[in-house]
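What you see is part of a larger complex, with each chain still in position.
Order of writing sets the chain letters: A and B. Residues in each chain are counted from 1.
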Amino acid sequence: MGTRLGALVERLGGELVGDANLEVTGIAPLTDAGVSHISFLSNSKLRAEALQSKAAALIVSAADDAFIAAGYGGARIVVKNPYVYFARAAQYFEALTALRPAPGVHATAVVADSARVAPSAHIGARVVIEDGAVIGEDAVIGAGCFIGREAEIGEGTQFFANVTFQARCRIGKRGIIHSGAVIGTDGFGFANEGGVYIKIPQVGRVVIGDDVDIGANTTIDRGALADTIIEDGVKLDNQIQIGHNCHIGAHTAMAGCVGVAGSAKIGKYCTFGGAAMVLGHLTIVDKVHVGSGSMVSRSILEPGQYTGFYPLAKNADWEKSAVIVRNLSAMRDKIRALEKIIKTKTENEES
Amino acid sequence: MGTRLGALVERLGGELVGDANLEVTGIAPLTDAGVSHISFLSNSKLRAEALQSKAAALIVSAADDAFIAAGYGGARIVVKNPYVYFARAAQYFEALTALRPAPGVHATAVVADSARVAPSAHIGARVVIEDGAVIGEDAVIGAGCFIGREAEIGEGTQFFANVTFQARCRIGKRGIIHSGAVIGTDGFGFANEGGVYIKIPQVGRVVIGDDVDIGANTTIDRGALADTIIEDGVKLDNQIQIGHNCHIGAHTAMAGCVGVAGSAKIGKYCTFGGAAMVLGHLTIVDKVHVGSGSMVSRSILEPGQYTGFYPLAKNADWEKSAVIVRNLSAMRDKIRALEKIIKTKTENEES
């Protein structure tokens, strides 16, 4: 179940210093690694731990290697970015042991006659696939998933168990959707007549690019008239809500519990910390980074790091500060009054 | 797949100015509309776009029509509230093309003998319906839904795929529950004995009125002893959590990610922005509007708009302001000290 160091380096690159025939069985953090593991040094502050590691081989940068080489007895794989190399090496080891679901349609799946399922795709137990849906080559649809009418799932995309993917939505290649995610539910659109809500039919789709990951129990609404768009390489964590007609640019990542209201337009290469919220109809340009627990209530037109949450304190201290926050305009008025008095005094003294 | 303008107006009202025999195929925003579309002008600021629209017909208010009539060559439907009319027209077009699921029980559904399913109801693939449940006429239960023992689903109510509706809960007529929603799970009720939690059985129900929409992955807990109540016309977006024994008044709407803790009593015609939170056992009167990301920590006994979130800033600026917020009482003390000094000085000068 392992591999030779040489085989790994042949596949992933990097400069191997040590025995190419050494057998390694997996990857582990510096302090947990055993003698058959590879480990990695992605943070120079951990050099001391690296020297103590029992790992058979270390993934290191050239800068760190100068230091490590002297004191570490194992093999080294010298690479440009040890953390990226670690990710690829971990993928390599996982591929050695992962159980790839067999192609074919489980006997308990309910697949409409007009659906097109590629021969190499795996359709799990209890899956339901409705009319006209298309499942690409090597796609994996886990047990209990629902694929609506005319939905399209691209090549090599994997749905874990119990995903709901509504009618006419589409996702590209090599995507992952985790369990409990719901893609393509109706957006929250109503007209209000005398206090009573009249539903606006949501007839757009959700259109998702390639290499997109969507977390567990995340929800993405279909567009009202136009589509909700998720571009290539977007990574969404669990419990995220994306409203109708949003547009999320390529390679943007959102941590758990983020909410984005309808028609927000978010740029490429952005990041959103956990539970960040974005109001509707805003524009956020490329390379904006919003901190956890922060509410974006206006468009952000300049790249950079933005934050806005109330600092945590002992409850008694918070109560004191919160009372003052509530009355900050009174405090401002007091300062203005003081400034005025001082000014008058000063003028009197000078006159 | 389209309709004549005259047929639309006959059904929905409004004053048609133009050719009643014109064929239209759907509805689209002003700038996207093609020559076979209807569009609508619900915001007078968009008058210029309306004049440029290629739409075959425009839905306009009388006030806007005075302006539009002069410069727009297509037909006009003059109505009181163009946005409400748009919603109804969109429903009209959707009804022309929507695939209404056929009545009957799918062969793979598991329906208890003692359950009563109306003949006109649709029960999808893999649905499970337990003992004594009642499914009303024209109800649609999507694939993979679970309907617990003695639950009741009203006439014309639709569940999308993979809804969980627990024992003894009920929903009225014409409701919609989206995928992944869980209704009637146990409330979070425990007694604590020496640090260890003892579960309090949750034996109430969730009782939902007519015309209620519930979003994807939203959860509503059953009551502990009494019931959790959702009145008529309530609209809940995705990812909302409603605790046990809450009471939500008619025609109240909540945007995504809202949380309401147990036993909160919320009035009618309220609105809650995304990720607003309400603590337990509070009372909120009718017509209260709570902004996104705001925490309601006390009862609100006066209608109006309420807000409370930390304003977003560039991270460096936020760090500065957050440090001061944390120490606002020190700032207040400094101001008091200054006031005292000034007061003493002034008194000295005057004496």
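Remarks
Basically, contacts are C-beta pairs under 8 Å (C-beta built on N, C-alpha and C of every residue); 3 or more make two chains touch, one makes a residue touch a chain.
Computed from a prediction, not measured in an experiment: that's the story for all the values here.
The copy number for the entire complex in this file, given 2 shown chains of one sequence, is 3.
Here is the rule we go by: only the chains that are shown with their structure count from here on.
The angle of the rotation carrying chain A onto chain B, fitted on C-alpha atoms and rounded to the nearest 5, is 120°.
Between the Cα centres of chain A and chain B there is a gap of 26 Å. Chain B contributes residues 27-29, 32, 81, 83-84, 86-88, 90-91, 93-94, 99, 106, 108, 124-126, 142-144, 160-162, 176, 178-180, 213, 215-217, 233, 235, 237-239, 251, 253, 255-257, 269, 273-275, 292-293, 309-315, 318-319, 322-323, 325-329, 331-332, 335, 338-339, 342, 345-346 to its touches with chain A in the complex. Touching chain B in their complex are the following residues of chain A: 108, 110, 126, 128, 130, 144, 146, 148-149, 162, 164, 166, 180, 182, 185-186, 188, 190-193, 195-201, 203, 217, 219, 221, 225-226, 239, 241, 243, 257, 259, 261, 275, 277, 279, 290-291, 294-298, 304-311, 313, 317, 320-321, 324-325, 331, 334-335, 338, 341-342, 345.
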